[in-house]
Every structure is written in C-alpha cells, then in structure tokens.
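A short worksheet on the structure shown next.
As you look at this complex, bear in mind that one protein chain is not there, while each of the others sits in place.
All chains are identified by letter, namely A, B and C, in their written order; residue positions are counted from 1 within each chain.
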Amino acid sequence: MSGLHELLLLCVVLTNFWVLGTTRLSSTIRATAIQGALLAALPIALHPSWSIHTIGLAAGTFLVKTVILPSFLAWAIREAAVRREIEPLIGFSTSLALGAVAVALSFGIAQRIPLPESDSSLLIPVALSTVMVGLLVLTTRNKALSQVVGYLVLENGIFVFGLSQVERVPFLVELGVLLDIFVGIFIMGIVVFHINRAFDSLDSTRLTELKD
Amino acid sequence: MILGPLLTLCLVLAVAPALPGLATRTRAFLTGRRGAPVLQLYRDLAKLFQKNVVYSRTTTPVFRIAPVVVIATVVVAATLLPLDGHAALLSFRGDLVAFTGLLGLGRFALVLAGLDTGSSFEGMGASREVTVSAFAEPALFLCLTVLVLATGELSLAGMLGEPLAAVWPGAAPSLVLAAAALFMLALAETSRVPVDDPATHLELTMIHEVIVLDHSGPELAMILLGNAVKLGLFGALVVGVLVPLGRLPAWLAPVVLVAGLGVVAVGVGIVESCMARLRMNRVPQFLVAASALAVFGVILLLR
Amino acid sequence: MQLLPLILLPAAASGAAYLVRSVRLRSTILIGTAAVHLGLVGRLWGDPGSPVPGAWLAIDPLGLLVLSLVSVLFLVTGVYAVGFLRREPPRGGRVFVTGLLGFLAAATLVAVSHHLALLWVGMETTTLALAPLVYHRHDRRSLEAVWKYLLLSSVGIALALLGTFFLAAAQSWGHPLLLEDLIAGATSLHPSLLRTAFIFLLVGYGTKMGLAPLHAWKPDTYGEAPSLVAGLMAGGLTSCAFLGVARITEVTIAAGLASFVQPLLLSFGVVSLVVAAAFMIGQGDLKRLLAYSSVEHMGLLVLGLGLGGVGPYGTVLHLVNNALTKGVVFLAVGNVVLATGSASADEAKGILRRLPVSGVLLLLGLFAVTGSPPFGLFLSEFTILNAAIAQGHPWIALAVVVLLAIIFVGMASVVLEVVYAPAEHPAPVDRESLLLVGGPALLLAAVLMLGLYVPLPLHRMLMAAAQGLGVAAP
Partner (left out) sequence: MSVLLLAVALILAAGASAVLLRGTPRLADRLYIVLMLAGAVTGLSQAVVVLRGGPDISAGLPGTLPGGAWDFGLDPLSAWFLLPVLGVGACAGVFGIGYLGSERGHRSVAANHALFALLLVGLTGVVTAQAVVPFLASWEVMALCAYLLVMFEHEQAEVRRAGLIYIVLTHLSTLALIGMFAALSANATGRSFTELGLANQSPGTARTVALGLALVGFGIKAGAVPLHFWLPGAHAAAPSHVSAVLSGVMLKVGIYGLVRVLFLVGGAPAWFGWTLFGLGLLSGVLGVLWALAQHELKRLLAYHSVENIGIILLGLGVGVLGVAYGEPGVALLGFTGALLHTLNHALFKGLLFLGAGAVLRATGTRMIDQLGGLGRELPWTAVAFGVGSVAIVGLPPLNGFVSEWTVFQGLLAAGASRESLRYAVVGAAGLGLIGALALACFTKLDGTLFLGRLRSATARPHPVRDPGPIMLGPMLTLAGLCVGIGLLPVVVLRPARQIAVGLVTGLDGRDLAEAAWIADAARVTVLGVGLLAVIAGLLLLRRRLPASGAARLAPTWGCAAAASTSRMQYTASSYAAPLLAAFGPLAGVHVSRTADSFHSSAADPVQDGVVLPAWRMLGLTSVLLRGMQGGRLRWYLLSVIFTLVVLLFYLTNAGRTP
C-alpha cells in the first residue's frame, strides 16, 4: 500500500497551503489539527508492520497534535476574544506563492544536499517544504498565535523528517520529543494569553521595547 | 705635562676680555667711528670689582651665587678644550657632553638669577635666552658630531688634536661647514649681532643685557667676564677646527691660537657692521641655518 | 546505574516544591536538593563508574565537568535565591523554585545522556523549565523577553532535532545515536550527511549557546530575567548547550572532518567577538552588558574548539572559568538591582559606598570577567591565544587581543562608573545578607584560585575532557 503514504504526504502539503492561505486564525488551527492527524497516520502507512512503536507513536501524535494542542489553542483564542483575522506582513497570494516556491525549492534541495534514503521519494521533500512553510509563517505573521501555529508546522515538518529514521530513534525518545513539543506549545499559549492581557492584542509586532 | 695646557688656558683667560673690545672696535672702524678702545672691558671690570652692590629686595641667594656659577662653569669648560691642540687639562670619552653641559649649567644659573628679580623685563630676557639656546644646542652637537665622524674620537682632546690634523685632507668640506656653523653659534651664544645687540639701549630689544639688568658691581663684572671667556672658547673651537694646531710645535701653537682668536673677533666685528639685527622671531631660523650647515657636514661624512 | 537518581531527585523535588505551600519548607527542599546533588556529583569524581555498553546514560570527563559546574552554580544560586525571594514580593516563589529544580533535572540529563536524541530532549526541557522564571516580574518587558526567548530557542532547538535526525541517517553501524558507537564507527558515517547534521546541530545548539549572529534572544532575556536566573543561564544553560556542540564536534572530528569543522567554529568565534564588542560600546545596562559578555565568551569557547592544538584544553578550562565568573558578576549585579531597583548605569550609582561588599565583588568581577590576571579566565584566554599562534593563526590572535581590549573599554566605562560615581540621592549603607554575598564571594575565590594554578585532579579531568576534542597536551 505504498500509494497511501504518498497520498498522505500530498495532503500534508495541501494543509501547508491551507495554513498559508486562510484568513482566519481558527481555520489555521483546524488545518494544523488535520495535519496532525495525517502525521499520526503516516507511521502506520510507512511501516505496515504493526509494532508497538508505530502504534504508540501514531496514538501519541494523534492525541497531542490533533486533539489537545488545537483545542488548547482554540481555547486561547476564545479566551483572548481577539479579532480572528490574520494580518500577515505579506499578502496571502504572496505567501501562497512563496509556499509554492518552498515546495519547489525543497524538491530541488532534495537533489542538491545529500539526504537519507527513505522508503518514499516524497517523504524528505515534503518534510523540508513543511519546515520551510513553518519558518515562513513564523516570520511573516504578526499575531503571536499564528506564530505559534508556525512553530507547530515547523515541528510537524521535522516529525515527517524523523519518520525516515523511525526505526533508529527509540520509542521513549519519540515520546520525550512529543512531550517537549507539547509543553513548549503549551507555555507559548500561556504567554500568548498574557501578551493579550498586557497589550490587549495578540500583535507580536508591538513587542519591540527591548532593543539596543 | 699639564703645564703647557695650563699656561695656554691662563693665556686665553687673559686675552679673552680684549675680544669683545676688538669686535666692537672693528665694527666702529668699519662704520666710520672711532669707538671705544680695545681694552675698554679690562677697565670696566677693574672698576666694577671695586664698586659697591645694590640688590633687589625680591632676590634670594640664587641671585648672588649665579654670577659665580656662570664664570666657574666657563672656566671649567675651558679645561676640557685642547686649546693648543696638543692636550687638555681634563679629557675623557664624551667630554664634549660635559663641555656643553657646563655651559648649560651657567645658563641655568643666569636665567634663574634673572627670574629671581621678579621683573617682567628680566623674565622676558630669560625667556629669550632659553629660546635661543634651545636652537643653538642641537646645532652645537651637530658640529661636534662632524668632528666625531671625521676623527672617530669621542673626546674633545682627540677630535680637535692630532687626529683632526690627520684627517683634514679627506674631510675638509665638512670641517669648513662645521667651522662656519660654530662661528654662527659663537655669535648667538655670546649675544652679538645679528642675534642680539650688545650696544642697544632699548630693553625691549635686548636678550642678554636685559637679564643682567639688576646685577651690579662684582656680580656684573663676573657675568661680563664670563661672557667674554665664552666668546674666547667658541673662537678657540673655530680656530681648532680650521687650523691643525696639533701639528705645530708646542711653543708656537698658543701664539697661533691667540692670533686666530683675534681674527675671529675681527670677523665678529665685520659681521656686526654689515648685518642688521634680526627680528626676535627670526632668530630661530638663523640658528636652524647653522644646524643646516652642520647637517650638510654630517651627511658628507656619512655617505 | 548511579546516574538516574541524579536526574530523578531534582525532578521529584521540583514536583514537591510545587505542591508544598510553606515558603520555608520550599527553601529547604531547594537547598537540600542542591546540596545532595552536589554531593552525588562529588562522589562521581571519586569513581565515575564503569561504562555500560549501550547505556543511554553514562558519565565521561566532559559530561562530568559540565555536570559539576551546573551543580556548583546551582547550589550557590539556590542559596542566593532564598535570600532573593525574601527580598522580593513573595509572588512566584512556587513556580520559581519549581522551575529552578526542573532546570537542574534537565541540565543533569543533558550532561549525562550519551544518546544524542535524549540529549536533545534534555536541552529542550532546560529551555522550557527556565521560561517561567524569565517571566518572574510579570510585566510587559519580561513578557516580551520570555516570548522572544521561547520562540528563538524553540526554533533553534527544532533545527537541532532536524540535525539529530540527519545524524541518525548518517549512521549505519552500532546503536543509533549513541555517542560511543558514533565515535567508534565514525569512519563508517556517511560523510556528507554528517556534514549536514553538523551544520544543523551547530546552528541549533549555537542558538542556545548564543553565538552571534544567533544570539539575539540573549540580551533581552538576561536583561529582564532576575539576575540569578540570568546567571544560571549564562553559567549553566550555555555550558549545556556547549556540551551539545562539543558532542557533535567530537563525532565529526573523529570522522576526520576537522578541516570542515574548524573554519566554521573559528568564524563563529570571531563573529561573536566582533558583535559583542560592537554592542558593548556605549551599552548602558549592566545586565545587557553581561549578556554580550556572555556572547563574547561563547565565541572564545568555540574559537578554542576550532583552533585545535591546545585550543580545546583552553576551551574546557574557559568553560569552567566562564561558568564560575558569570555566577559572580550576575549575582553581584543582582544585589545592585535589589538595592537600587535598576541595572541601568544612569540610575545605579555609588555602589561602593552603599553596598561595600557587593561593590568590591562587582569591581573584582569586572576584572575577572575581562580576563585580567590572576583570575582564571586569563589563564584560559592565554591558552587559547597560545593555540592560535602555535597553530599558525597569528592574525586571529591579534584580532582577539584588539577585540578583548574594545570589550574591556565597553565594560569598564559602565561598571566603574556604577561602582565609583557618587549617587544622586546618597542612601545609607545597606547591611548585606550573607545569603546574597556569600556565594559570589566563594565563586570569586575559586576563580582566583584557578588563575593561580590548576589543581592536579582538575587538570587531569580537563586533559581527559579535551582528549576527545582533538587536543595536544599544552
């Protein structure tokens, strides 16, 4: 069933574009939730051998990335009661275009820099493009919350990359990684919450008091 | 052994007071006046030593000791020169530094004595004196450097004595330049025209005269005498460079020396008669010119 | 398996500290844990224990060095924290202590884990454990600081994770990502994958170290966090991050890629020094100043690492000195802030009159941190310069000398003014509590001792630690 994971990976790319293209915070979060679900499905698709490892990984990923974090972020938005629109630094069309460039670039890079051989020719390029999209969101979005989303996407990309090494990295560690990301996002959410309280806005461009 | 130099020294000390007179007389003669007799300074000294003194209330012992230091340093400096070209009373490697040092000590004392009176005139004179000397000193060292390079000797007795006579043919141009520079220095150090005018009566234009404004009686006498001897010493340097005294028999050398001193004094007189006195701020240039001559001499020897 | 307790004890203590309500008890837990931890670490010096093949947790000289540094610094900071929390409004005491102990657990994990992915987990945890502490003051500025700290460190650390996966991909022999096997099978590693891994890990852990131009979070964070937290970061956190860089460097050099690694490290070092110097000129805030000084010292660390020869020895020695000295200066500045309520040179003045002890500590700390003899940093900088010239980089040596001079001007002009200049509103002399000045004084004494001579056991340990980094005996 090698077709399946190819399909999943393509969906991941699509969710990336969704994150880039949508105008509402809530829908970006929904996009990440779906992306999380896709990631959860990927290990099983890649390694049909139903080992504890893959099952656990899938379960944990699903739990964290599809259930807990999105709902938490959604809660944060609700609590913050902010305007839902994203004011990106650059227009949506531009960011979409950049996203496309990122995908192209990552396929290009896949040829240029040496990469681990993996079961799927798509895996690495998709991972890289997701990482780039994450960075893109991080750097071009003004709302603190959407930056958190960007970080989440970045981590997802790395997770996809990690799947190429899934049998090399022990289960415990994977869980540790997951836990860390979870806590990280959690604390970020809390900070976002405080930011909103202190500045009555999620606009992180206001955070420019500290400079030389 | 030391008898010869000692006698020559006494001779120079004896004839020294005649030199300024000679110079002044020459100048007067060339400008168509009779002028004071050549031996005038002897009479002045004799009179001054008899006279009573007046001290300024501002002064301290420095004022009284200074003239003594002036004359003492000049005399001791004279012992370092091989006046007759054969030997000096006292001679050691690098004694030329002692020579200039002693003259410097004399100047130090004289200037302090001037400042001791607290008069603005004498302060002015002192300031000018050190300004002039600041430029004269390097020139003097350059002249002596010429001698060192020519002879390879580090003591005055050596560089002015026999060895100098030996290298004359080779180093003639440099030595002539050095002699010329030394002559200019003699004018400056003993405050003659064009650097200073001993005959002037306007304090604001004086250098040397204005420092000793408050000195009187024996103190003044000592300073005048010291100045005269200084002229004698510089004259002796010029003669020593130009005339290979060392080659002459011991009895003849002193005679030639005295004659040479006379010539130098006349030369001073001639310069005074045909040159105007320089503006104060031009004086350094005059001395720099002297240094330039000496530098030429040095370069000729170094290449 | 004597290492597990080292991690579990502080972890458990941190949980406990969150649960207990009484301040006194919490302080006891804090100091007690720190002391026991230090004791256990001390025992490790006695017998490091035999390495279990394939064990994720193992102790080696470099790790033990970092572990000891963190432990010592933590005890001092813990004691200081007790005094600090007394002076500060009680708010946050709970989270504060919890965070501190959590950091200790995570740092210990970093120091002892020989599994590079596990090391990553520990590293990320240290970042998160300290975040609430940065936000201690709960005002806009600290909020901004913690936001930047979190995001930058997280992104950096994410890149490090990517690098770790690359490393795993490069490996084809032995237990995956296990340090011993990586080094043993270094020659069998896929070279170009290894290079990529190295770059990602260098950028990732370099961001946590605060190498320029990855240092941007440092001044803001150090400037806003309570001084003792900043001190713990500058002394402990950076040491852990450096351990990460050192590990991957070990592997890469073992794989015979020194010619690829060293230029990178050298350029990071020089750039860090330049940036630190540029930002220290006319820097008016003591804590930001120290932040840039930390950038400078990180630069020196990687510089020594990149030089080879006796450089790595100088680096590990510098690691020790830097950690201890940073403790001194940050805690001294902390006292200044406690007394005057500000770390900016315009407001904090006349310290020598008002806080005689802290004033002297700050003054001597200035000379220590700028590498004046006979304080320890001078000896390590001397060794690094020595390596630079011996390895045929005289220009790097000269550049370092010039930059250090500029840096000194930047620091001295501020600190000396703070210490000596008369205060606008002269205040009475404070009586300084032993909790607040005892620790830094001890650290200063240690730094001084290290400058005068390096004790033999420590010397052996340093040699052993430097061995892996491609050192020749100095």
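By our rule, a residue touches a chain if its C-beta (ideal position, glycine included) is under 8 Å from a C-beta of that chain, and two chains touch if they have at least 3 such contacts.
In this text the structure is predicted, and so the values were computed from the model without any measurement.
Enquirer: May I ask you to name the displayed chains that the omitted chain touches in the full complex?
Expert: Hidden chain contacts in the full assembly come out as A, B, C.
Enquirer: Can you work out which residue in C:Trp147, C:Phe165 or C:Tyr222 touches the chain that's missing from view?
Expert: In the complete complex, the chain left out is touched by residue C:Trp147.
Enquirer: For the chain left out of this view, which of C:Trp56, C:Phe103 or C:Phe279 touches it?
Expert: That would be C:Phe279, which touches the missing chain.
Enquirer: Can you say which of C:Gly63, C:Gly122, C:Gly156 or C:Gly244 touches the chain missing from this structure?
Expert: C:Gly156
Enquirer: Can you list where chain A touches the absent chain?
Expert: Contact residues on chain A toward the absent chain are 89, 112-113, 135, 138-140, 147, 204-205, 207-212.
Enquirer: Which chain C residues would touch the chain omitted from the figure, given the whole complex?
Expert: Looking at chain C, the ones touching the missing chain are residues 147-148, 151-152, 155-156, 159, 191-192, 195-196, 199-200, 202-203, 207, 213-214, 216-217, 219, 256-257, 259-260, 263-264, 275, 277-279, 281-282, 310, 313-314, 317, 367, 370-374, 378-379, 381-383, 385-386, 388-390, 392, 394, 397-398, 401, 404-406, 408-409, 412-413, 416-417, 420-422, 451-456, 459, 473-474.
Enquirer: Across the whole complex, list the residues on chain B that are touched by the chain not included here.
Expert: 49-58, 60, 62, 65, 68-69, 71-73, 75-76, 79-80, 90-95, 97-98, 100-102, 104-105, 107-108, 111-112, 115-124, 126-128, 130-131, 133-138, 140-142, 144-145, 148-149, 152-154, 203, 213-214, 217-218, 222, 280-281, 284, 291, 298, 302
The criterion applied here is as follows: only the chains that are shown with their structure count from here on.
Enquirer: So which chain is the furthest away from chain C, centre to centre on CA atoms?
Expert: The chain lying farthest from chain C is B.
Enquirer: Averaging the CA atoms per chain, pick out the one whose centre lands closest to the mean of every protein CA shown.
Expert: Minimum centroid-to-centroid distance belongs to C.
Enquirer: What's the distance between the Cα centroids of chain B and chain C, rounded to whole Å?
Expert: 76
Enquirer: I'd like to verify one number: the distance from the centre of chain A to the centre of chain B, where each centre is the average of its C-alpha atoms, in whole angstrom.
Expert: Result: the chain centres lie 99 Å from each other.
Enquirer: Which bits of chain A are touching chain C when the two form their complex?
Expert: Touch list, chain A to chain C: 113-116, 131, 135, 138, 144, 147, 151, 154-155, 158, 161-162, 164-165, 168-170, 173, 176-177, 179-180, 183-184, 187-188, 191, 194-195, 198-199, 204, 207-210, 212.
Enquirer: Spell out the part of chain C that touches chain A in their complex, as residue ranges.
Expert: Counting only chain C, the residues touching chain A are 115, 117-118, 120-121, 124-125, 127-128, 131-132, 135, 138-141, 143-148, 150-151, 154-155, 158, 161-162, 165-166, 168-171, 176-177, 190, 192-193, 196, 219-220, 223-224, 279, 283, 288.
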